[in-house]
Structures are given as C-alpha cells and as structure tokens.
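Read the structure below first, then the notes.
The complex appears here minus one protein chain, its other protein chains still in place.
Moving on to chain A:
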Amino acid sequence: MPEKIKILIADDHQLIIEGILSYIKDIDHLEIETTNSCDDAYAKIKVALTETPFQILFTDLSFDNATENSRIDSGENLIKTIKQEEIPIKVGVITGHSETNRVFSVIQNLNPNAYLLKGKCNTAELTFAIEKMLTGEIYYTHEIHQKLLKRALIDIQMDDVAIQILKELPKHPKISNLEGIITKEDGSLLKIRSIENKLAKLRTDLQANNNTDLVLKAKELGILD
C-alpha cells in the first residue's frame, strides 16, 4: 500500500477507540482520526471531501452519548446518511451488537462493507477487513457470517420452490429436465430461466461451488432430510 489510507473511527466509548487504535497502530500507511459522536464524524467526512477524503469509516451502532440535539443519533443513521448522499467511503461496523435482529437489519438495509464484533476482533482481522474493504469486497466476521448463513437456510427451508429444486436436482442429469416439474405456489410451472436463477442464488447463499456441492451442503446443513 504505497499511499496512506485515511480511516475515521467513531465510537461513543473512548476506551473502545483506544482498544481499536492499539490493535491497528502497528499497521503501516494508516492515517487515523477518531470521534465520539456521529455528528462530528459526519462533519469530519464532509470536510475531508474537499482535500483528502477518508477512505474508510469504522463506526459503532449505538451511541449512548447522543442527546436530543444530535442530528445523527446512531451508527445506523450515520451510515444511512452517507449512503443517501452517496459519499465515496467504505463503511465498516465494529460493534458489540450480535443480536440477529440487529445484525440482519443493518446488513439488509445499510449493506456495510464490513461487520466486525468488538469482542472477537484483533489486529489480524482488522488488517484483513481493511484490505478487503479497499478492494471493494465485503467482509463479515465469522460469527456474523454463520448467522447470515443460518438465516439463509431458514429462508430456503420456507421457500417451497427452492426445496423442490434441491430435492429434484439429484434425480436429473440435466437442469433443463427440471422444467415442467417444479411448480409455483399457485400451481403454475416454473420456467428454466427462473430455475437457473434460483439455483445461482442458492449456491451463493449456501456457498456451494456447483450444483452437486449445493445438494451436499443442503443435506449437511439440515435443509434436506
């Protein structure tokens, strides 16, 4: 990394900021700024846009120091504002919130570039996350990843069409044979294109390399009996 990477860290607890700083102080080429409030973070990002913009923002989700006067009172709202204004900055979440509801809601609605958990994170993970973020990839820490995978499983389990496809897939050598077998909820038949799209999504969700792998994974994960 030849140039300096400008990072902003926002957390209401100074102790956490110190901790993160202690983790990443050994990483080279980093120019780090910190703040304790969302409003300040937003101001800093906006100001930096005119000269050297921040490339990465790490933020907590809940800011307990937010008052009624705060314009932005949570990490969620900070991310939302940045996305709305289309500010070119990668956003990573470093938080203690691992409740599935919150995790899922943040990931689905705000689509952050990274989701790390305070308790589990260390220098190596942070370095890896920063690298991934800079290349435009997404990094979720292992626990979050597992949560998302399980959630996908439940979704697939409730998706009758997906279950049909997964069950029928091993019986047919060609995918095109599936056409005319898979039925939708209203009884109409699914077109080959839709089946293929569904399969692609299933492979992504279950992180399968190919269709055979997909069926194996589904069995392994308990989707199929």
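Criterion: a residue touches a chain if its C-beta (ideal position, glycine included) is under 8 Å from a C-beta of that chain, and two chains touch if they have at least 3 such contacts; residues count from 1.
Going forward, contacts and distances are computed from a predicted model.
**Student:** Given the options "Autoinducer 2 import system permease protein LsrC", "histidine kinase", "Hydrogenase" or "RNA polymerase sigma factor", which would UniProt use as the protein name of the unshown chain?
**Tutor:** The correct option from "Autoinducer 2 import system permease protein LsrC", "histidine kinase", "Hydrogenase" or "RNA polymerase sigma factor" is "histidine kinase", the UniProt name of the unshown chain.
**Student:** Using the touch definition from the top, which of A:E51, A:D64, A:E86 or A:D186 touches the missing chain?
**Tutor:** A:D64
**Student:** Write down which of A:K6, A:K83, A:R102 or A:R203 is the residue touching the left-out chain.
**Tutor:** Residue touching the chain left out of view: A:R102.
**Student:** For the chain not shown, which residue from A:R151, A:K167 or A:R203 touches it across the whole complex?
**Tutor:** A:R151
**Student:** Going by the touch rule given at the top, which residues of chain A touch the chain that is not shown?
**Tutor:** 13, 15, 19, 62, 64, 96-102, 104-105, 119, 147, 150-151, 153-155, 157-158, 220-222
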